[in-house]
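The other protein chains are all here in position, but one chain of the complex has been omitted.
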Amino acid sequence: MTMMKKLLTSAVASALMVGGAQAEISNNTVKIGYLADMSGTYRDLAGPNGLKALEMAVADVGGTVKGAKIEIVTADDRNSPDVASSTVRRWLENDNVDMVAGLVASSVTIAATKVIEEHNKLALVNGSAASSITNEHCTPNHIHYTYDTYPLSVGTPTAIVKEGGKTWYVLTADYAFGHSLEADVTRMVESNGGEIIGSIRHPFPTPDFSSFILQAQASGADVVALANAGADTTNAITTAAEFGLTQSGQTLAALLLFLSDVHALGVETAQGIQLTTGWYWDMNEDAREWADRFMEETGARPTMVHAGIYSSAVQYLNAIEATGSDDSQVVRKQMMDTPINDMFTKNGRIREDGRMVHDMFLAQVKTPEESSNEWDLYKILRTIPADEAFRPLSDSKCKLVSSN
Amino acid sequence: MSMIFGVPMAVLSGQLLIGIINGAFYALLSLGLAVIFGLLKIINFAHGAMYMLGAMATVIMFDTLGVNYWVALFLAPLLVGIAGVLVEYFLLRRIAGQDHIYSLLLTFGVALIMQGILTNIYGVSGLRYAMPDMFKGGVNLGFMFMPYYRAWVIVAALVVCFGTWFMIEKTKLGAYLRAGTEDSQLMQGFGINVPLLVSLTYGFGVMLAAFAGVLAAPIYSVTPVMGSHILIVVFAVVVIGGMGSIGGAIITGILMGIVEGLTKTFYPPASSAVIFLVMVIVLMIRPNGLFGKEA
Partner (left out) sequence: MSQTDIQSDIHKSILQQQKTEDRRKLMLNGVLLVLLLLAPFVMYPVFLMKILCFALFAVAFNLLFGFTGLLSFGHAAFLATGGYTTGYLLSNFSGLTTEMGIIAGTLVSTVLGLGFALLSIRRQGIYFAMVTLALAQLVFFFFVQSSFTGGEDGMHGVPRGELFGLINLEDNLNMYYFVLAVFLGCYLLVQRIVSSPYGQVLKAIKQNEPRAVSLGYKVDRYKVLAFVISAALAGLAGSMKSVVFQLASLNDAHWHMSGEVILMTLVGGMGTLLGPVIGAMFVVNIEYQLAQGPLRDWVDPILGGIFVLTVLAFRSGIVGEVQRFVRKNMG
């Protein structure tokens, strides 16, 4: 009897303690650290405008959750994992930061999430492309939200092969990101009945693509795919237009192309290119409404990364509101249990590996005749359902996936 | 079709031609560096930034004032040249006579400042610049499609390179320049304003970079960081040619374009590293570069 009583009391006490610890916001402040490239190569992807998107999210929930005020601290990661790791460490240990947002370069993201896992806090990754972030590098302490290389290589190739683009030539940036993109594309093309007839690995960065475009032209492939990013992709597209690649009957497919890149290229040069995107500002009423507000703040249309930063931050703050706790695991669980229905996506959900799965879109760059203004750039050709778009859990190497 | 090491002859000819076009770019850029080093002993690490300024100025002048390509071809280098004169007058002059290394560090700092400011204003995605109408399209050479613009690049770059070489090596003005920088006191005695000559020479060197920048604007992504990638490669070209050798810079530029083009055909991943390999080998055999004089 006494034994029983003892057990009971201790159970109640521990339940209370856990409850007490959970239903509490540490320091009565929710502190968000925004870590991104603010001055280098990836600046336009997230950068200063991503911070604006985050600030919009905080303002939209009213600046407080459950009476706790929300603060943002910011740092430039200088695209350096050292800087990322020491900044995040200091944030978590000295400044009581609860969540880290932004995160672009894959080396930065992996370094930051390792530290965040150690301290059992939370990261919302929006800028990075590497699908390894929720695969071999997954942690219970981060969520990868906007996109990754897997859907990029699923959407575009599948659609193009089905339209008759059977033979492919791939220009690959010679580093891990390019290699994984190339491998995924090869798999998708072949499984749809197409064939890779050649590929080139070019150094990163390459200022002049004429040599590679010429080789791609000489290959006679139906499709020339660009498995690279940023300035490499825009340079390759400019050169392809100059050398009349599409006029000679070849299709150009860019695997990773952001709205900011297409805007820089202009529809004259980029017209007709097919690409996969996680979000487009003009795709529905909710998106447009938010994009208009964003434009007022920044003077530019948001990329999918900006939209993802906003959406994920709102989801995060709502989860704190709902649970009354800023404990990373409580919040993460709440976020996983709540389907995402907002300006970013409909019925998005966060999987156990931390991957947010949502519909992706196959888009095509408009022609100059179709485009009514400088930001009127895509037409959406097809929706890629969430289940098709992302790497299935059965293929996952993530330690959090129960079948592993 | 005939093949060379598994590469069709047609492809190879195309690659050689492309190599020569890129080589013309390298020649133009390394020529400016060689002029500045050869005559002033300044190691100009701001050269890439000056190239970038030329391209950015072309785009910005078109967007804001509607300045067309042909006008930009003169105006952009002129403006950058003036900027160069100011850099020389206010900064470089103060370290004249110090070890060359200081000029490298100083100009590196200047480049960081220029890049950083423009990045904050214009971002890094790149600015759009439409191909001038008269250069649209191209001609089929049988082994490749040759855009008219690339043909223009070769012609323009080679004419400017040869003109510069001729002016420095073969004319009276060039003789003054060479003499003035070698023995400034003597020339000062002859009533020649040597400090002005120095400013103008630096201005002229960076004008060449800016000219290359204008040529690049329609075909490459114009961004504030476009110069930092090419800087090291161009330096390698100048070193291989022999620092300060004007003719050496031109010939080596074209040679390196071809070497790089061939690497892009046979082993593309190494195409960014191959120039450094060539540089190490050349300096093993000829410590002062291919065309350098004895130090």
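First chain written, first letter: the chains are A and B, and each begins at residue 1.
Simple rule for what comes next: a contact is a pair of C-beta atoms (placed from the backbone, for glycine too) under 8 Å apart; a residue touches a chain by one contact, two chains touch by 3 or more.
It should be emphasised that the depicted structure is a prediction, and the values quoted were computed from it without experimental measurement.
**Q** Out of B:Leu16, B:Leu91, B:Ile154 or B:Ala179, which is the one that touches the chain we can't see?
**A** Touching the chain that is not displayed is residue B:Leu91.
**Q** When the complex is taken as a whole, what residues of subunit B touch the one chain not shown?
**A** Those residues of subunit B that touch the unshown chain are 43, 91, 94-95, 98, 100-102, 104-106, 108-113, 115-117, 119-120, 232, 235-236, 239, 243, 269-270, 272-273, 276-277, 279-280, 283-284, 287-289, 295.
**Q** What does the interface between subunit A and the hidden chain look like in terms of residue numbers?
**A** These residues of subunit A touch the chain that is not shown: 38-39, 48, 73-83, 85-87, 89-90, 93-94, 105-107, 110-111, 114, 130, 132, 137, 174-177, 179, 203-204.
Quick note on the criterion: only the chains that are shown with their structure count from here on.
**Q** Taking each chain's centre as its mean C-alpha position, how far apart are subunit A and subunit B in Å?
**A** 38
**Q** Contact residues on subunit B for subunit A in the complex?
**A** 8, 10-11, 14-15, 18-19, 21-22, 25, 116, 119-120, 123-128, 130-131, 137-138, 144-145, 147, 149-150, 219-221, 223, 225-226, 229-230, 261, 264-265, 268-273
**Q** Which stretch or stretches of subunit A touch subunit B in the complex?
**A** 39-44, 174, 200-203, 205-208, 210-212, 214-215, 217-218, 231, 234-235, 238-239, 242-244, 248, 260-261, 263-266, 268-269
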